[in-house]
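Missing here is one protein chain; the remaining ones are kept as they sit in the complex.
Let's look at subunit A:
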Amino acid sequence: MSPTPLQDRAAIAGIGQTEFAKHLELSEKALACRAIAMALDDAGIAAHEVDAFAAYTMEATDEVEVAKAVGAGDVTFFSRVGFGGGGSCATIGHLAMAIATGQAEVGVAWRSRKRGSGPRPWTDTVNQLPTPAQWTRPFGLLRPVDEIAVLARRYMHEYGLTREHLGNVAIACRNRANANPAAIMYGRELTMDDYLQARMISDPLCLFDNCLETDGALAVVLVSAERARDCRQPPVYVHAFGQGLPAQHHGMVNYWNDDPLAGPSWIAARQLWKHSDLGPGDVDVAQIYDAFTPLIPLSLEGYGFCGKGEGGSFTEDGALELGGRLPINTSGGGLSEAYVHGFNLINEGVRQLRGTSTNQVAGASTCLVTAGEAVPTSAVLLRRD
């Protein structure tokens, strides 16, 4: 009997994704349907068996539209998770809980976004301005990168984080993208000199500290562990799941509490490890949400791969590269594969445990996937047989 009701009860049986590009012609709805159909085909499960959906609140296409287009059956569970990229892994966790508790049998999670050719959300100054943005944005802290730049500079001041540490993150992701033909940055090398000489976007953060702006869609199919063992692909189990919205947290502008540098990942991690048979030392490969490079060292601390304040120095000596202490973002991540609100990190986590990544970590049997740090967040620990 599992020590927690969720542990290894559900598994990812199928993954699908469209191409990634700065501009795709298809609508977000059409892209979503194609990614979902590919994930079902990958699993070998018929569309009419789908009875659950989970998505981000920022998803433009709702369950009604998706279900009637892809040909889902009668749907008995549907869930939305807020806070942008903080919701990525929660879509998987919610479906796993629905399957483990008998609310559904075949769940689909997806993200479709035209962030490459569509508008930048921060330019919507009507809907984006209410609390707490009216206390920050009118003074010119306009964009997510500005909000994270404030944290990054404080992190540098308190703990000695350097631009080279952030460069280590950007370069590790780029190196993986260079070997992933699906990545936007496939074949485009990035050196530390390139990084250090790049133009500033919000000092101390430069161009390469920012994720890409991408059009694309991805989807996964979840079923019970028992059923997954009979599907086309080897099952990838949802071993543990956690969400985190810390007490007195304020979203991206989390400046108003004792320690703004201890973000939501600390809470999601506590929940994740509490329900896991494994610990940080057992993780073979990690896909860590990387809208901005500083989120990686902050997350490394939160999920327990190093001590508080040690996230920067953890990146030294090739630790994040293949063969390093903790290879990360092996498809290139949001920084260099595609920025689809972190969902591409989930698909890559599945590929690692199937042994089919273009940057395969030899023998990988556990993969941590995290959602956005600096917003209410989530994480899943995936494992294989």
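Criterion: a contact is a pair of C-beta atoms (placed from the backbone, for glycine too) under 8 Å apart; a residue touches a chain by one contact, two chains touch by 3 or more; residues count from 1.
One rule holds for everything that comes next: contacts and distances are computed from a predicted model.
Q: Between "Diol dehydratase reactivase subunit alpha", "ABC transporter permease", "OB-fold domain-containing protein" or "Putative CoB--CoM heterodisulfide reductase iron-sulfur subunit A", which matches the UniProt record of the unshown chain?
A: "OB-fold domain-containing protein"
Q: Looking at the full complex, which residue from A:R34, A:R137, A:R227 or A:H275 touches the chain that isn't shown here?
A: A:R137
Q: May I ask which residue of A:A47, A:I99 or A:L151 touches the chain that does not appear here?
A: Within the whole complex, the residue contacting the unshown chain is A:L151.
Q: Counting contacts across the full complex, list the positions on subunit A that touch the omitted chain.
A: 120, 123, 125, 129-143, 146, 149-151, 153-154, 157, 199-205, 248, 250, 253, 255-258
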